[in-house]
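All protein chains but one are shown at their positions in the complex.
Just so it is clear, A and B label the chains in written order, and each chain counts residues from 1 on its own.
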Amino acid sequence: MLHADSRAGSFSTLRSVARAIFTLASASLALGAQAATLQVGNGAEPSTLDPQKVNGNWESRITRELFDRLINYGPDGSLEPGLAESWTLSEDGLVYTFTLRQAHWSDGEPITADDAVFALQRLVTPATANHNANLYYPIVNARAINTGKAEPESLGVSALDTHTLEIRLSEPTAYFLQAMAMTEAAPLPRHLLTSGVEDWTRPGTLVASGPFVLVDWKPQDKVEVSRNPHYYAADEVALDGVDFHAIEDTSALMNRFRSGELDIAYGAVPSARFEWAQENLSESLRVGPLIGSYFYMLNLRDGTPLSDKRVREALNLALDREVITERLLGIGQTPSYWFVPRTIASPTSARLDFHDQDMDSRRARARMLLEQAGYGPDRPLELELSYNTLEDHKKIAVAIAAMWRPLGVEIELVNREAAVHFAGLRQGDFEIARYGFVATVNDPYDFLNAYAAGGSAAASTGYADPEYDALVEASTHELDVDRRAALMTEAEKRLLDADVMLPIYDYVVVNLVSPDVEGWQPTALDVHPLRYVSVDEAAAK
Amino acid sequence: MTTDTLAPSAPAGDSLGRDAWRRLTQNRAAMVSLWLLGAMTLACFIGPWLTPWGLADVDWNAFDVGPTLEGGHWLGTDANGRDLLTRTLYGGQVSLSVALVATFVSLIIGVLYGAISGYVGGRLDNLMMRFVDIMYSLPFMFLVILLMVVFGRNIFLIYAAIGAVEWLDMARIVRGQTLALKQREFVEAAHALGVKDGKIVTRHLIPNAIGPVIVYVTLTVPKVILLESFLSFLGLGVQEPLTSWGVLISEGADMMQTSPWMLLVPSVFLALTLFCLNFLGDGLRDALDPKTR
Partner (left out) sequence: MLSYTLKRLAQAIPTMLIVITIAFFLMRIAPGGPFDGERALPPEIEANLMAAYHLDEPLWQQYFRYLGNLAQGDFGPSFKYKDFTVTELILQGFPVSLQIGGLAMLLALAIGLPLGIIAALKRNTAVDYAVMGTALAGIAVPNFVVAPVLALVFGVMLGWLPAGGWNDGALPNLILPVIALSIQQIAYIARMMRASMIEVMGSHYIRTARAKGLTEAEVVWRHALRPALLPVTSYLGPAIAGIITGSVVIEQIFGIPGIGRYFVQGALNRDYTLVMGTVVFYGALIVLMNLIVDLIYSALDPQIRYDD
């Protein structure tokens, strides 16, 4: 068996050799691309173009251009009608009715409510293994289907006619429309996916509903898309096409942006080069808040020093956030005394109690607390701080360890490679761990739910507080904006009062965008719909 | 080219060592390298006592500052406000010792394995060499990354493990030498006198194969230092606050435009060390190989 295999291997090797030589011989001198094709430095290679299997910002950035949702993001990141012209919510907050516009797939087939039903059923089917399926659990039967206890057809979603979609929820859910704007909720071409075609996401096969269609995909190189002539607003799309280049290395991104090979470079500026970019690329540097919280998770389980609230509070007090955001990083992150980022839609307002005290009195109190907890010169507090591999995580950890050292806290820094770090978190194998929580939906629920029973942070840290769970649950079903904000703030305050985490800062996102690019805005979810973007060809060289 | 002609292959023993040493001292590049290496090692292990800063001391008033005399940061500070000279010297301790640990482990395993395989011969030799083939067919990076991940916390354990992967070439070289030496009179004589196999291997075969081995060692040390720097580039380097030249260089490479000293300082130390090791290696090869004149 292996014999045949190894022969096949060497044969195809030969063929590849021949192909390589051929490519070499026919190497052209072509450089760059046509003017109205936007060149985007997109970060990592997309792992898939199936909108229900994507998992990272760099992937959904592409799938959002290929697949419109019922509700889209506008140029400023707010929600706007997409494939749905309008929608209504019933009095009891349980039934959404969407009216779809007249629109077509890129192969000319009409986009119908059945396509939306098909997509949502597929989304919660266990075999799809969607990462965010839990956000759709409010739909009737969604959780049962996703855990294999019910058939996908039983999902509370139905097509009332070709252009009317009804979604039934089991509880009122405040963030639901946000979830409907995510790429996983996009209607899918049912006629294609049920036709038995394999690899439907390939160029030539994939059928799109968004402003762009897939032209080519060279792994580890680029994904090319061009304007979709069947798009319902095709006239308004200014760009002829977009090349999404897979470039992960930040210095490579910056080099290629500076040499004019890229019009937009996402995430090209680590803190180490920010100051330089401010001086030299100021007209291209776009800094904006990102709904994300950078914090240290604390393992609260019995048996570690961190199960003592005094210890946690002392560490929290002695952490000088302003030194980190202003002196060490200097990108303009907001030092945070809270968990839920302040730039989120419908924000909370809880804060750590000491937020307005000066560092000296905070340090004094920290020292006192540690003494009370039994730590001192003879018995130093020894803790392990782990972080996943990244230059900025290292810088922050080193600085924080140095802030705590004068209190007699001895920190062992443990840099773990990402897979190990996050597996360690999942298994509760850590004492203090760096964590970054970036919103997938623009709603505090996304954050607060992490510490509620069954949430990922609760599972990692061992945090359990029934009253907290009840507050989060109540806030989810509360549709009145003010009352909901009050409930969420109360929940957040419980977390902060118990010092279950060490908040450090609210994220910002730094991108490079050529001044010739028009219609691109920084947004809180870092979404930038390209149908509103154009390139000033006269200005571009 | 020097003149001593028609020397028959030199006999084993002290005269070879003394001869080789004489030839080595005549090689100017090798001698300069030897002195420089000595000075560098001394600086790395004693120097940190003399600088005003400690390995993990943060100067809260001097983040990312270029070389100055006033602030006491003679070669500048890193992004965390730590003294770069101090860290480079400490980094040298790690890089040099890590390289020695890995090389030493590969030396022990490789020499024993190769000598046994070559001396016993026959089916065992076949089996042992087949195992070497298997190890060669595994992508080196794959093994190293897995070792790093599994032993993630202890740098010396990791490099012992890397040494345990690096021994393959050594084993091949020693086996080749052993096969050749086995046929020679003095081994056969020892056999005839009833000397035990183990003793023949350790007393006669290994000492006589030592020349190529020493040369290979001087090649392995730079290889490991570079490997360490590559792993640091991937983010798999030593744990903070410890550092190494590889870690410092990969940190510096990120900042080469804004803070060039962060790249230049450790790079100069690393490059100098590698240069010296290479010239020393060439010198040793020339000195120890009786065939070259």
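What we mean here is this: a residue touches a chain if its C-beta (ideal position, glycine included) is under 8 Å from a C-beta of that chain, and two chains touch if they have at least 3 such contacts.
None of these values were measured; they are calculated from a predicted model.
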Touching partners, among the displayed chains, of the absent chain: A, B
Identified contact with the non-displayed chain, of A:His191, A:His230 or A:Arg258: A:Arg258
Option from A:Glu166, A:Asp353, A:Glu417 or A:Glu473 whose C-beta touches the chain left out: A:Glu417
Contact partner of the left-out chain, one of A:Thr37, A:Asn130 or A:Ser514: A:Asn130
Among A:Asp221, A:Glu279, A:Glu322 or A:Glu410, residue touching the chain not depicted: A:Asp221
Where the missing chain touches subunit B, by residue: 1, 27-29, 130, 133-134, 136-143, 145-146, 149-150, 222, 226, 229-230, 233-234, 246, 249-250, 253, 256-257, 263, 267, 270-271, 274-275, 278-279, 282, 285-286, 289, 291-293
Residue numbers in subunit A that touch the chain omitted from display: 1-3, 5-10, 12-13, 16-17, 19-20, 23-24, 27-31, 45, 47-50, 53, 55, 126-131, 133-134, 143, 146-147, 199, 201-202, 218-221, 245-249, 251-252, 255-256, 258-259, 261, 417-426, 436-438, 440, 454, 456-457, 459-460
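Following the convention adopted for this analysis, only the chains that are shown with their structure count from here on.
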Inter-centroid spacing, subunit B versus subunit A (mean Cα positions, whole Å): 44
Residue numbers on subunit B that touch subunit A, as the complex places them: 56-58, 60, 63, 79-80, 82, 148-149, 152-153, 234-237, 239-241, 251, 253-255, 257-258
Touching residues (chain side subunit A, partner subunit B) in the complex: 250-251, 270, 272-273, 275-276, 323, 327-328, 389-391, 394-395, 397-399, 401-402, 405, 412-417, 419-420
